[in-house]
Each structure stands twice: as structure tokens, then as C-alpha cells.
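The complex appears here without one of its protein chains, the remainder shown in place.
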Amino acid sequence: MRLSGEKWVQRALFAVSFSAIGGLLLIALFILKEGLPFIFNVGIENFLFAKKWEPQAGLFGILPMIVASLWVTAGAMIMGAPLGVAGAVFLVEFTPKSVMRVIKPTIELLAGIPSVVYGFIGVMVLAPLIRSHLGGPGLSVLAASLILGVMILPTVISISIDAITAVPNSYREGSFALGATRWQTVRMVVLKAARSGIVASIILGMGRAIGETMAVIMVAGNAVKIPHSSLDSVRTLTANIALEMGYATGLHRQALFATGVVLFVVIMILNSAASAMVKNRMGGRK
Amino acid sequence: MRIPPRFSQGIVVSILGLATLVTLSILIFIIGFILEKGLPVVGLGFLFTLPQDMGRAGGIFPTVVASILLPLIAVCIAVPLGVGTAVYLTEYTRESAVTRIIRFGADCLAGIPSIIFGLFGFIFFVTILRMGWSLLSGGLTLALMILPTLIRTTEEAIKAVPNAYREVSYSLGATRLRTVWRVVLPNALPGIVTGVMLGVGRSVGETAAVIFTAGSSLRLPSSIFDSARTMSVHFYILAREGISTENAYGTAAVLILSVLAINAVAYGLMNRFIRRRS
Partner (left out) sequence: MPKFTVQKLNTFYGKNQALKSVTLDVEANQILGIIGPAGSGKTSFLRTLNRLNDLLPDFRMEGRILLDGEDIYHPKMEPVMLRRRVGMVFALPVPLPMSIYDNIVYGPRLTGVRQTSRLDEIVEKSLQSAFLWDEVKDRLNSSGLRLSGGQQQRLCLARVLALDPEVILLDEPCSGLDPISTAKIEEALTVLKSAFTVILVTNNTMQASRVADRTAFFLMGELVEYGWTDKLFTHPDDDRTNSYITGRFG
């Protein structure tokens, strides 16, 4: 009857469920295929540690871009992480549940704003402000850091809120029963318990910041040089790929793919670290 | 001098509250700013007429069409794959090394930045598979991007279906396929739709992956093999090349409103789903 069809259905679904990992492998395969040969040809010192990026002259040093990405991301974390965690703590511990029920979805809604819009605001509002009050071209590391910081806020807040709400109420009650104020309880008990989740949220935010392309292109200035101050114009790894991919050929194109490989590896490491933190929390507490 | 705990708590709470306020204000400012500058430009004419002079004048109709078609294609590809994966993981197997590998694949996919998707889509779909810059290339690439979210939300929705329904179905002599198709999936539908809407929302706002796969042709697409420009790509080009600040604001306003509306529907559905369960 139709009953033997069950086995086929199971096999078909099994095949389908490998689409995600299949896609992942394809992506890894092709990025590596286009980028790795380049790295071996040109050599890591001439790629990762060289300062000059002049494709026409055959120079493919991405050190300025690496420094730019690191600096911009660091700035974004300095701004976004404390603000995000503070917001999460305030919303969970110091406001009534009804407030959270409205605000959390609102923040998640705001996470849907396209990155190009953030970039645009950076160009129209932030950069001129920086230029007139602090000097420099305006389109700078500072502008990029601020915009990225805002962009990662929804991620950090949302995941931190989840981590903090997951702390069992019995912990809090135990602390209160010993005469502690709410803030003391939060500081000494809740934050410690939620630590791995909060750290995970920050790591994920960092991943988003490093991988962000469009907003950064619009506000960072895109000059290929190692920045010496936050007001300098810079070009990140992602911006480099996006700006030159349209017309790059041959070795130049391979160099861009190689940059993609670097990004890919860094992000994989960050994401694994974040998952490890979350799993630690789940498994380590019983 | 020891600061009394109540006092220091008061200070801390004020700082935290301020931080929250700052956060919310920034985010609300962004939306407000765009809408204020952009809504005056938006009207039925803007939405439905063709652009002229590379977007300096005229409307954004082709981009609206592209922004509808592209997520649609992505969803048509991603939903069977994502729902199939979720069904397999929940209904057809138990936790094992295999399921962990599948989940790992999905989680990793979720963390990849959009520019890498763009690179991949360009090399694989546009070049090697010779699909060229097209809605199809873009749709396939976006499908990969939204797949992890779809798998996750569908899994949660399926898990939320009470086991009693499954037992009853089996006890009436139904096969697993029948039980899943007739009882489990219809019950999990609101959750699945939420995942779809979140994926659509992400697709509409996506730029880096789309530019390198769907291209940026301003012509009205007539088939999925045509190149097309979505609203977010159009906005990016208008803003960056300085073509028309006014139209840029207008496009941004439409973009933001669409994304907000889509996400609001998604979360509204999710809440109704959760409330119905409890």
C-alpha cells in the first residue's frame, strides 16, 4: 500500500535537512577556493602584514583594513556593549513586566532597520556634527564606531534580556531574604549568574559589527591608510571587498576573496566562542 | 564614609535608566528623522511611476516590484527546505550526532555576514551556474540567508504542538507523514508564518548580498532571469552617488515603513500564537 512510502518520505526529508549544512559547505568551499590560492601565492606577510594596498601595482597589503576593522569594532563595542547591557539590566530588574512587554518587541522591531539607513543617518547627521565640532573629514572611525554601536544595540539588549530573565527567581529571593537591596542583588548575584549569556550577546554583537558592510562604507570615509586617530578616514575589510568587487579581475579579485576568507575565519571563531558560552551556561548549571 | 546602599542604588538606577532612555531615543530618532524628511516625498505617484534620469526624478516603481519579488523567490525556496529540515529534526529522528551536525550547520550559516553571502552568490550563482545578475541569483542567495531563522522558528512551532494530538492521530491509524501534514503542521502554522515574515523583513532590508547577485538594473524586471534593483540597493546608490537626496529620503521612508510593518505583523502573529497556547 502507501505504507512503504514512509521510508521514502524519511529519506527525502533527511536529504532536505542537509541543505543548511550543504549551503555552508558550498560557501566555505567557494570562498576558500577563490581566496586560499592567492594567500599561498602572495604569502601571508605580503597580505596580512603589508601596508600598501595598490592592486594595479600588484600590492595587496590589507594591514590598514585590518587595523581599521579592529579599531572601528572596538569603538562600536565600547559604545554599544555597556549601553546595551545597562539597558537590559534596567528593563528586566527595575521596570515592571508590562513595560518590558512593550519595549522588548519594539527594540527587536528596530533591529529590522536596514543597515543602509543607519549609514545614511551617519552621513547626513553624524558626520557633519563630527566635522564641525571635532575636526577632520567627519567620515571617520568615530562616525563608524558610533553608528555600528547603535546597530548592535538591539542584538546586545535582546540577548542580554533573555540571559537575565533566565536567572531563577530563587536566586534573587535568597539575596533579598538576607537584606540586600535590588541593586546589590543584581550586582552580586544576577549579573554573575547571567554572565555567560551576556558575554555571548556581546560576542555576537561584535560579530555583527565586524561583518557590517553598507553602513561602514557610507560613514567611514574609505581611505586606505592606517588610522592614527579616531577622526581619520578608514576603510574596513568589508568595505574593501564591497567597493572593489564590482570591477576587480584576476589577482585583484582573488585578493578580495582572500579578504573574505579572513573575515569568514574570524567570524566563525567569534560565533563558536559565543555558542560555547551559551552551552556552558546550559550545561554548567544544574 | 560608607554610602548607604539605598542611596547608591538610587544613583545606579538613574544611570541605567538614562542609558535605556538614550538607547531608545537614538533608535526612535532615526526612524523619526527618516520619516520626517522622507514621507513628504512619498505618494502614490512616487510608488508607481518609473524612475527617470537614473533616479533623479520620477518614482521607484521597479524597485518596489523587485523588493516584492526577491523576498518572494527567497521564501519559495527556503520554506520547503526549512520546514522540511525542522520536520525531520523534530518528528523523524531523535537527538544524535547527525542532528547536531545539521543544527551546527544552520547556526554557522546564521552568523555569516551578508557580504560573504554576496561574494558566494556572485561566484556560484551568477558566474559558475551562469544565472547572471538576476532575481533568481538573488533569491537563491537570500534563501540561504533566511534558512537558519526559518528552521529555528519552525522547530519551536512544531515542538509547541501538544503531544496528545499526535497520539490521537496515530491511534486512529495514521502514518507519520499524515500526522505531520494533517495535524502537526496546520497547528504550527502561525509560528511558521512568523519565521517567514522575519525572513521577508530581513530580505527587504538586505543590500550587500543583493547588489552582487541581483545587480542594479533600473528596468522593470519581466522574468526571474532579469537583473533588478531593490529599494535598499536603490537607496544606497542614490545616497552614495549623491543623485538625489530627496528621493533617497523618500525611498528610505518606504523601506523603513515596509520593514517595520512586516516585523510588526511577525511579532503580532507570534504573540497571538503564544497566547493561544497558554
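In this document, chain identifiers A and B correspond to the written order of the chains, with residue numbering beginning at 1 in each.
Going forward, contacts are C-beta pairs under 8 Å (C-beta built on N, C-alpha and C of every residue); 3 or more make two chains touch, one makes a residue touch a chain.
These numbers come from a predicted model, not from an experiment.
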Omitted-chain contact residue, chosen from B:L21, B:I128, B:V168 or B:A261: B:V168
Full-complex contact with the absent chain, from B:S134, B:N187 or B:T230: B:N187
Which of B:K37, B:K159, B:R178 or B:R240 contacts the chain that the document leaves out: B:R178
Those residues of subunit B which, in the complete complex, touch the missing chain: 94, 164-175, 178, 182-183, 186-187
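Here is the rule we go by: only the chains that are shown with their structure count from here on.
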Of subunit A, residues touching subunit B in the complex: 2-3, 5-6, 9-10, 12-14, 16-27, 30-31, 34, 82-84, 86-87, 89-91, 94, 103, 105-110, 112-121, 123, 125, 150, 153-154, 157, 180-184, 204, 207-208, 210-214, 217-218, 238, 241-242, 245, 256-257, 260, 263-264, 267-268, 270-271, 275
In the complex with subunit A, residue positions of subunit B that touch it: 5-6, 8-9, 12-13, 15-17, 19-20, 22-24, 26-27, 30-31, 33-34, 80-81, 84-85, 87-89, 92, 101-102, 104-109, 111-120, 122-124, 144, 147-148, 151, 175-177, 201-202, 204-208, 211-212, 232, 235-236, 239-240, 248, 252, 255-256, 259-260, 262-264, 267, 271
